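Inspection log for the structure reproduced underneath, given as structure tokens.
Removed: one protein chain of the complex. Kept in place: all other protein chains.
Entry: subunit A
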Amino acid sequence: MSTYGTTRHVPGPAGAASTKERVTDYHTTLFRRLTWEGTVPLEIRVDPKELPANSDRGLECYYVQAPRVSYLPLLMPEIRRFLMDVVFDEAAARVLKEEDWWFESAEGALLKWHWPIGLIYDSHSISTSIRPSSSQLHPTPSPMRLVLHLASPPTEKLLQSPSTEACKLAFMGQLKEADFIRWGNTKRMTGLRKADQDGIWEGIRDHNFDHYWRVASKVTPTAGSARPQSPVPSASVSLHNRPPSADPAGPAERDGAYNVRSVPVRIYLPDGPVLQDLVPPLLEDGSPNTLAHFLTAHIPLLFPPRSCPSTPTHDNLNNPETHDPELAYALIQGVRSPSEAEMAWLGACMAGADGWLNICIGIVN
């Protein structure tokens, strides 16, 4: 991991521009790949009351390290194969009707078909952490326990149809909405050939990074910025090893992340509604919109305005007493994100496969 953060030598002026671009692309691709390859552990157990007679009990638990960017309906084929091979006898297997399947968490929360698995997991881990009965957070992620029901889906509370086709329609719709939010139109998405549009979905369905990004890179803004420095990528990279950009502000890219009208972002409050509003990449004074600024603007009670400077310096990181105690934190792709993170960068590098940056809000114990 530390090799990703090493300082690269920037050659002389003749090669500086292209190297800067390569360095920028490198970091963007790095984070997109990390996001894509993120997985969460799931333990899926059929509701014991619904196990047909003659089932092989004791083996009815299916463990899977599921991709964060994927969806529950896309897991169903492998779950079905497992159940047919290991748990059900032939008679029971014949009557399996996947359109009646539904999932809930071990605590009884209904799981939505159209939420990415990573979002379901993060939202669940936050809910669990704020329950009064829970002890301190586990140091390692524990599997999220899901209950699979095979019949009688609660149609009052759950969108109908866990089919792959419904999943695809919803997914493509989200991609187009994200396109609209960024540019005020959906030209980039609707301008794709049908083969490409299908290709994006197949990349998700088959979980193939290269297939997905071959097309997605045509519609997703690049993180090349007009800023003099790339943002600090992660806590594991020492601040003294900032990626170099010897040049001052490079040319603002027309399709760049800092040129969008708004970043597609949604905020998920614990047990609360989903918040969505305009998120300009730059503030009125031209400085980049940061996570801190965004959260303070929308949830001031949980993220009160702070007096510390917006960019971290060596000094104030070593003086924790300048920070007010945190009430809440932001979880993005399972990572507690630093408040200095820039919204435009987050939108270009840590969004889900559907183009949306999902921020789960956790409460500090």
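What we mean here is this: a residue touches a chain if its C-beta (ideal position, glycine included) is under 8 Å from a C-beta of that chain, and two chains touch if they have at least 3 such contacts; residues count from 1.
The rule is simple: contacts and distances are computed from a predicted model.
Think of the chain that is not pictured: of "Large ribosomal subunit protein mL43", "Alkyl transferase", "Zinc transporter" or "Ubiquitin-like-conjugating enzyme ATG10", UniProt labels it "Ubiquitin-like-conjugating enzyme ATG10".
Interface note: of A:Glu177, A:Glu202, A:Glu326 or A:Glu340, the residue touching the hidden chain in the full complex is A:Glu177. Only one residue in the set A:Arg45, A:Arg80, A:His207 or A:Arg261 touches the chain that does not appear here, and it is A:Arg261. Only one of A:Leu59, A:Val95, A:Ile130 or A:Leu159 touches the absent chain when the whole complex is considered: A:Leu159. Counting over the whole complex, subunit A has residues 99, 112, 155-161, 163, 165-166, 169-170, 173, 176-177, 180-181, 183-187, 189-190, 254, 259, 261, 272-278 touching the chain that is not drawn.
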